[in-house]
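This is the structure I have questions about; it appears just below.
Of the protein chains in this complex, one is absent; all others appear in place.
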Amino acid sequence: MAEQRIRAEIIAVVNEKHSVALKADYDALGAKLAREGIDIDAITEKVGKFFVAVPSWGVGTGGTRFARFPGIGEPRNIFDKLDDCAVIHQLTQATPSVSLHIPWDKVNDPRQLKTHADALGLGFDAMNSNTFSDAPGQEHSYKYGSLSHTDAATRQQAIEHNIECIEIGEAIGSKALTVWIGDGSNFPGQTNLTRSFERYIDAMKAIYKRLPGDWRIFSEHKMYEPAFYSTVVQDWGTNYLIATELGDKAYCLVDLGHHAPNVNIEMIVARLIQFKKLGGFHFNDSKYGDDDLDAGSIDPYRLFLVFNELVDAEHREADDFHPAHMIDQSHNVTDPIESLIRSANEIRRAYAQALIVDRKALESYQESNDALMASETLKDAFRTDVEPILAMARLKAGGAIDPISAYRASGYREKVGKERPVVAGGGGGIV
Amino acid sequence: MAEQRIRAEIIAVVNEKHSVALKADYDALGAKLAREGIDIDAITEKVGKFFVAVPSWGVGTGGTRFARFPGIGEPRNIFDKLDDCAVIHQLTQATPSVSLHIPWDKVNDPRQLKTHADALGLGFDAMNSNTFSDAPGQEHSYKYGSLSHTDAATRQQAIEHNIECIEIGEAIGSKALTVWIGDGSNFPGQTNLTRSFERYIDAMKAIYKRLPGDWRIFSEHKMYEPAFYSTVVQDWGTNYLIATELGDKAYCLVDLGHHAPNVNIEMIVARLIQFKKLGGFHFNDSKYGDDDLDAGSIDPYRLFLVFNELVDAEHREADDFHPAHMIDQSHNVTDPIESLIRSANEIRRAYAQALIVDRKALESYQESNDALMASETLKDAFRTDVEPILAMARLKAGGAIDPISAYRASGYREKVGKERPVVAGGGGGIV
Amino acid sequence: MAEQRIRAEIIAVVNEKHSVALKADYDALGAKLAREGIDIDAITEKVGKFFVAVPSWGVGTGGTRFARFPGIGEPRNIFDKLDDCAVIHQLTQATPSVSLHIPWDKVNDPRQLKTHADALGLGFDAMNSNTFSDAPGQEHSYKYGSLSHTDAATRQQAIEHNIECIEIGEAIGSKALTVWIGDGSNFPGQTNLTRSFERYIDAMKAIYKRLPGDWRIFSEHKMYEPAFYSTVVQDWGTNYLIATELGDKAYCLVDLGHHAPNVNIEMIVARLIQFKKLGGFHFNDSKYGDDDLDAGSIDPYRLFLVFNELVDAEHREADDFHPAHMIDQSHNVTDPIESLIRSANEIRRAYAQALIVDRKALESYQESNDALMASETLKDAFRTDVEPILAMARLKAGGAIDPISAYRASGYREKVGKERPVVAGGGGGIV
Partner (left out) sequence: MAEQRIRAEIIAVVNEKHSVALKADYDALGAKLAREGIDIDAITEKVGKFFVAVPSWGVGTGGTRFARFPGIGEPRNIFDKLDDCAVIHQLTQATPSVSLHIPWDKVNDPRQLKTHADALGLGFDAMNSNTFSDAPGQEHSYKYGSLSHTDAATRQQAIEHNIECIEIGEAIGSKALTVWIGDGSNFPGQTNLTRSFERYIDAMKAIYKRLPGDWRIFSEHKMYEPAFYSTVVQDWGTNYLIATELGDKAYCLVDLGHHAPNVNIEMIVARLIQFKKLGGFHFNDSKYGDDDLDAGSIDPYRLFLVFNELVDAEHREADDFHPAHMIDQSHNVTDPIESLIRSANEIRRAYAQALIVDRKALESYQESNDALMASETLKDAFRTDVEPILAMARLKAGGAIDPISAYRASGYREKVGKERPVVAGGGGGIV
């Protein structure tokens, strides 16, 4: 039995307040769905088995290059972070695993991580390496790149760092390595676009060679930032090339905020599924660039359309289809725990909505080019308020009907605010 | 000896006016380049051998969905179009071949095309099929797609049309087929993104099977328009998948205006070269979408950066690198002949600028991460006014020092304005 | 009593099939809203009084510059168009007025329009002028502009055309003129950006002078297309300048698809309300540019956020706030009548969702910078499935519970398909 960071009674009390309304709403929705031939309980069960990993870095307050404004009770280290993650999972029952970022989450003995997580009932998802900033005491700087650097020793250092991430991951039960690098250039001519990519591929091959047999490696593309003219792994096309160059254990990771304006992201998802290279997601939302906002907060229909592709792939029984679901956000103006709770719920919401799409009708409308009814079929599912399903799935698993209000009622933030010292804010990269 | 649509004496008279200035400018530039160790005549010679194909549809006035405003002397048919193309080549000596579009350029006997072109000293570049609009009397409509249509008979019709384009091309000496389709959807759900692409690939395989051994097939991607939610061949990633699925004779075509906002196009060019799938270009310029403006008119530095990749590939002796150069523009407010002259010059300009990049210095700056000097090395070449080189290359080949003024002096437009009937303008797709 | 284009019995039969489910859903929603202190009937009543005008041009199949693929039963003239508009209103009870486009909708005697519309129970909304294409026989061409043309006679012709639109509008009871022009340039330097705008302002002043005392004039901005480098009225900043230069009867019209990528449109709406210059909307949706897709089909949350500003303005009792609501779409792959029905519903949906926002709670969260709960307050309203409210509002007014299925059951399209001749498709501005 996992240690509880919030007392079960608190959650029970808050749940009690919502339970009558939930029952009424769930029954009404059940009746509506039954008219459409859908068994609400079956949906609830599927939703209850859908999980998304939270990033260890997500429980700290993020910032921009202009400033960071910490909140109270900022986690001091990975153990505090795991505690915060446990709260999220306790309330949502949707986030049983944590994705670590090295070197920040490195400890002397990785077994300490395992022990702490086990006690909290948490597991570990993909490991994340960091070669986009310099760690104190690091021999070679990543100012001009890491895995694609012109200097072989710098590349080797970055390779070894990734291998170390694998080793830590092996000790704690992770099964995947996510590689995102910021390598690129700020000015035309600064780097040779082809040579840089050749060096990157070579370095990735060295990492891939060390990958355990039951692991996967995820490469992540991003259009720009921190490099402002060219980025080595700039889009899914380049990402696909990487995955095919490396081999069967290499897959592409899709972060929803890493694309050019107006790009149809669900289409990229469809292509990667079709060509058996979808590794998984970094969920978040964005309006402008890599804004790292809470999932579904800006364009919830887009999130639904991504899940529509995922459920469609399940429905079509697509080969080699087992994407990893992770959140990657930066919480600058909210309590990070609350934002992660919200995002986990939103991701499940999109999944639940996609599950109730009438796929038989959809297929038939598509076949006959009935554009209006085909698109309304998706919209009907999206418009359905599936909150009762989500709440019921949480409740059945021991979580909270309304996780945010339960969290606020628990006083967790105030409590850690007393235990953890105040952190000073400040500027970012702007001087 | 080719028939001349403009009398040689007219060009000679105009050239005479510019010849002293040209000599002075050429010598001054030669002296400057010599200081940098560059032989201007060698550059001029290379530029003189660089050619770009003009599209038959480019010599007519284009339009938008709001309206089309024809000019005087609109070409009535492909023979008129070839005459106009001959004028462009006569003056620029840069556009010896024409790219046809079927069914518009179809005639009873393709040998007539060959005869007419031969007389004008013109050849034929890639053939272009059209399944984005319905031709009169066509059995199946392309309203809901062509090569990716849900209906097999419609797909078959589109396949056969492409095969017909190959057959016409064989008769006139073309060696490539360009396939651009508008297939896609306007609303989420309208089509199944994966099934559509499967059907497209299958249809393309049927066309590919018919491709002569010494031909190449170019698939062209485009982000959107005429489809406004999803497009089957939406980006270079999908385009690359097509080329690899089809085989060694299949390549990707890059139209400079077919990308998402802010996309680094030269990087896509570099990737396609590296993975041996760059088929060639549809040159034009754009600020917003597929604006089809004259090459280099909006962002000349971007055009240069594309050519920098091409010259870099030559310099690195990249494998399987022989891109086709074509213009694809829509001329709505200029005399199409003038716009094509200008674009041919701009394309050569970017090539000439890329040729004078000090690649040894560039490589050294890149190696040592001297971002400033590396980028200035490109800028130095771009800032060089290479017009004397372009003019000299034209003059040496028998063209015009200043092709626009020679064209205007020739009275060609007025002449065909008398021969060819006035065309009424009107709305486009807006009703 | 208005003439009915669809027999009332047909609608009644279809409604009958849906009435039990509607009652159940309405009651369940009513109960849920009651828990939140909201009276569902009051919302239904407000929604039932919310209307949006349909554009006469919207009932014909649109196209792109690549092609137009007409459907069956294309309206032959404005009388057919009014018939189609009457069907939309009969089923939705949301679109009692029609916005005309001159010269297309011009008839010998405007009183014929009035008589025909009266019989159908329709009224007329804003008049729309057209100076973006040349009408047959027109003396001066708009190829290089209209109200901003360098030539005074061309400007005068465009002014007179707008005045004619006012005159027709006066005869039929319209109270507003919408002016959208395509004037701009394709190349840097083609026009003087300042001089063009000065000429435009002067021309608009001449039109404004003729505006009846109880009329309003709406200027509409658009970022690009048909001009691809600069557009005279390119954004809301310029639009605001126009409205202030002209006077109190001049307002800005916001078309949802006329902005730069990523722009926050609801913020523009808020600013125009605050500065008393919001004239109204051209509703539609878009993913890339001026895609003219059905309202809410791409980003329904954005549509909701726009309505959130409108309801917030009502709530704050903003001065001089009485925006006109119009649809402006191009229906290329659907039956235009169906798309307009859908859009009218979506617009009402966004309004209904905005009405149930808990504004007191929202204000309190905003005041205390509780970003998470503030944003969830909007999301809660957006997630509510208000379809029962929309359906009940239609039903109470004599419309259809499910307008699309009632429309299909009516056989209207087949019927007019027999009466109206087949229209040939074809290319657009592409030759």
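Which chain is which? They are A, B and C, in the order written, and residues in each are numbered from 1.
Note that contacts are C-beta pairs under 8 Å (C-beta built on N, C-alpha and C of every residue); 3 or more make two chains touch, one makes a residue touch a chain.
The structure presented is a predicted model; accordingly, all values stated were derived computationally and were not measured.
For the options A:Gly48, A:Gly62, A:Gly169 or A:Gly279, the residue in contact with the chain missing from this view is A:Gly62.
Screening A:Glu170, A:Glu245, A:Asp291 or A:Glu363 against the full complex identifies A:Asp291 as the residue touching the chain left out.
Listed residues C:Leu113, C:Leu362 or C:Leu390: the one in touch with the omitted chain is C:Leu362. Across B:Ala8, B:Ala28 or B:Ala397, the single residue that touches the chain missing here is B:Ala28.
Interface note: of C:Leu22, C:Ile78, C:Met204 or C:Ile268, the residue touching the hidden chain in the full complex is C:Ile268.
Counting the whole complex, the residues of chain B in touch with the unshown chain are 21, 24-25, 28, 31-32, 35, 261-262, 264, 287-288, 294, 297-302, 333-335, 338-339, 342, 369, 371-373, 375-376, 379, 382-385, 387, 404. Seen from chain C, the chain kept out of the figure touches residues 143-144, 150, 185-195, 197-198, 223-224, 229-231, 234-238, 240-241, 259-264, 266-268, 270-271, 273-275, 301, 305, 308-309, 312-313, 316, 362-363, 365-369, 371-372, 374-379. Considering the complete assembly, chain A touches the hidden chain via residues 57, 60-69, 104, 132-134, 136, 141-144, 182, 185-188, 190, 223-226, 228-229, 261, 286-289, 291-294, 297-298, 330, 332-334, 424-431.
The working rule: only the chains that are shown with their structure count from here on.
At the interface between chain A and chain B, two copies of one sequence, more than half of the residue numbers in use appear on both sides, so the contact is built from largely the same positions. Taking the mean of the C-alpha atoms as each chain's centre, chain B and chain C sit 39 Å apart. Of all residues in chain C, those that touch two or more other chains are 261, 287-288, 294, 297-298, 333-334.
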